[in-house]
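Left out: one protein chain. Kept in place: all the others.
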Amino acid sequence: MADHPNDAPLEHLLRELAPQVLGAVARRFHDFAAAEDAVQEAMIAAFTQWPREGVPENPRGWLIQVACRRMTDQIRSDIARRDRETTVAAETETLTPLSEIEADMDPDDTLILLFMCCHPALTPSSAIALTLRAVGGLTTAEIANAFLVPEATMAQRISRAKQTIKTSGAPFRLPSSQERTGQLPAVLHVLYLIFSEGYSSSIGSRLQRFDLAREAIRLTRNAKTLLPDNAEIAGLLALMLLTDARRAARTGPDEEIIPLDKQDRSLWDRAEISEGIELLTAALAHGSVGLYQLQAAIAAVHDEAKQAEETDWPQILALYELLKQVSPGPMVTLNHAIAAAMVHGPAKGLELLRTLDSDPRVAGHYRLDAVRAHLLEKTGDHQAAIKHYRIAAARTTSIPERNYLMTQAARLAVD
Amino acid sequence: MKYILLMSGTRAGVEGYHAWPKQDIEAHMAVLHGINKDLTESGEFVATQGLAEPKEAKVVRGEKNGVPVTDGIFPESKEFLLGYWIVDVANAERAYAIAGRISAASVNMPIEVRQFASHEAKSR
Partner (left out) sequence: MKYILMMNGKKSDFEGYARWSKEALQANVAFMRTFSKELKDAGVFVSTEGLGWPSEAKVVRAGKDGEPITDGVFPESKEFLAGYWIIDVESPDQAYKIAARASQAPGAGGKAANMPIEVRPVLCGHADLGL
């Protein structure tokens, strides 16, 4: 993941420490936004100095001290600027001893940050960027690279996000158990988006591509450590692992898409699949069944089949029926239609799709035509399938998807 | 020197592209992928983007009551930008050579070559 392989352990260390340091400094100064800037600067200093001077004995303490010093300097210069005309001494309190700051630290600090960064007042892209910075410890450049925007734009996005949080008056404290229940879906959604949206194109990338899927898994793992009894976090982590397991088989040499039923399953990561299933089993034992656990369960059924033909479609269909109740929506309906087609025949699947024809949320969405085309092909109506593959190709905003859909149409056009 | 290489087509042309035989689509994708790889290796690659289909195109003119005035109607003959490459090359001839390669990979479609006018705001 790093540009220089020997930096990898240093980067890893800094990223793990970042939210802890930020938590300590934000709590000390009651200013999340300024603390975040100060911690960033401390990280950059560490990244420059430690390779030369060696990692300090107390790396976290080092970072806290540098960040606090930066904060104090900033406060002093702010006061000096404001009190330019007076002779009031700009002597603020002396730097608090590190031992005191470390004593105040709370393992929940990272959790506080996570909830803060996924504040409902933030847009999804802002929450994603801020979470990756404050909780993930990524640099602005790394986040910009992952989302293919200029660094300055990403810096501004993060700055505005912090401003929104400041304006919202969110205090630096752990939400109550009840508040957490209400806010957790937003947190999980942000982590989910980081996993699913954060792939940068590898076409012509000069910088090493930052692996956001791996980062999402790491952040979700950390969240699970902080909330070990939460079944939905475990479900989300399982879903990520079970999906990530197929990564090597998902694209061909020219970046072309290989659908699930055509993937070379020997390329699937068995270790990730095992871990995903283990997590899922433990989560389901808790009793409550949520959106991510169900999606993970569906992924698990796919991943357990040695070959596509052995897939337990009735199981998957039952799970989609549950999912439709727990988290109804057009995408779920689409996937449910596919499963229904596999069990009851394509006509049944097409029937279920018709309910979406009048749904404004999905009108004009490429997936509706893509799934329809797939099912029409299965009924043998090739002309209609070709038509819908081409409509879907015209509507998708993904290059590999477009190529795939066009190829499907072309394949049928020949027969 | 930075050049932008533009690939355009009419709505009818795009529909024709959608109807290409499978081998032609796959060959096209593979050749373009190869060109991008070569350009990256030679250090000439800056960016490439594909644009969504002309059906998704909108034209916006000003605002009425704070709402943008949008329109999706274009003449049949309109040439829509389908995608582009931005290359950083030693001279114009090199830009034309690259454009020629892209054209050859794309049923000899004409590729328009334009130099960048200003040094404002790079996309890095």
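In this document, chain identifiers A and B correspond to the written order of the chains, with residue numbering beginning at 1 in each.
As a working rule, a residue touches a chain if its C-beta (ideal position, glycine included) is under 8 Å from a C-beta of that chain, and two chains touch if they have at least 3 such contacts.
Note that this is a predicted model, so its numbers are computed, not measured.
The residue from B:10, B:40 or B:103 that touches the chain not shown here is B:103. Residue-wise, the contact with the chain that is not shown comes from A:250, picked out of A:12, A:214 or A:250. Note that of A:49, A:72, A:96 or A:153, the residue touching the chain absent from this view is A:153. Although one chain is hidden here, its contacts on subunit A can still be listed: residues 123-126, 147-150, 152-154, 156-157, 159-160, 192, 196, 199-203, 239, 243, 250-251, 255, 257, 295, 331, 335, 367, 396-402, 404.
Even with one chain removed from view, subunit B keeps its contact list with that chain: residues 4-6, 49-52, 56-63, 68-70, 78-81, 83, 92, 96-97, 99-101, 103-104, 108-118, 120-123.
Assume only the chains that are shown with their structure count from here on.
Here the CA centre of subunit A is 31 Å from the CA centre of subunit B. Listed in rising order, the residues of subunit A touching subunit B in the complex are 150-151, 203-204, 206, 254-256, 390, 393-395, 397, 399, 402-403, 406-407, 409-411, 413-414. Looking at the complex, you find that subunit B touches subunit A at residues 14-15, 17-22, 24-26, 29-30, 33, 36, 39-40, 45-48, 50, 52-53, 55-56, 122-124.
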